[in-house]
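Since the structure comes first, as structure tokens, the remarks are kept for the end.
Here the complex is missing one protein chain, while the rest keep their positions.
Now for subunit A:
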Amino acid sequence: MEMKKMVCIVCPLGCHIKISKDNDDYIVEGNKCPRGKEYAIKELTNPTRVLTTTVKIKNGLLNRLPVKTKEAIPKDKIYECMKIINSIEVEAPVTIGEVIVKDILNTGVDVVASRSM
């Protein structure tokens, strides 16, 4: 039986949660509210994160343009995404929200500019 410990980040309380899988059911301990259970199950089954980083930009005010994934992507794809994003160079002008990489790694999520430059 797999068991994982985590700190809940839904609210500032920061409950220390233990989650384990029992057949098809999840046993969650340590959470003080139902949102903690939901968080723990999501973290165990499909943890996702918004990735924020930069790409090279030519002729811009700065040398780097900040970008982000428009939605959260699976956590285990972060390093692969970084490789793709780091190979890219864009040219100014860029408008905020402009798509920099479409549908990165078939996640269905675009990487977009997070400022105009």
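Just so we're on the same page, contacts are C-beta pairs under 8 Å (C-beta built on N, C-alpha and C of every residue); 3 or more make two chains touch, one makes a residue touch a chain; residues count from 1.
To be clear about the criterion, contacts and distances are computed from a predicted model.
Visitor: Name the omitted chain as UniProt records it, choosing among "Xanthine dehydrogenase family protein subunit M", "Thioredoxin reductase", "PTS sugar transporter subunit IIB" or "RsbT antagonist protein RsbS".
Guide: Checked against "Xanthine dehydrogenase family protein subunit M", "Thioredoxin reductase", "PTS sugar transporter subunit IIB" or "RsbT antagonist protein RsbS": the hidden chain maps to "Thioredoxin reductase".
Visitor: From the list A:3, A:27 or A:82, which touches the chain that is not on show?
Guide: The one listed residue touching the chain not shown is A:82.
Visitor: Please identify, in ascending order, the residues of subunit A that touch the omitted chain?
Guide: 6-7, 9, 12-14, 49-50, 52-54, 56, 61-64, 66, 68, 75, 78-79, 82, 96, 114-116
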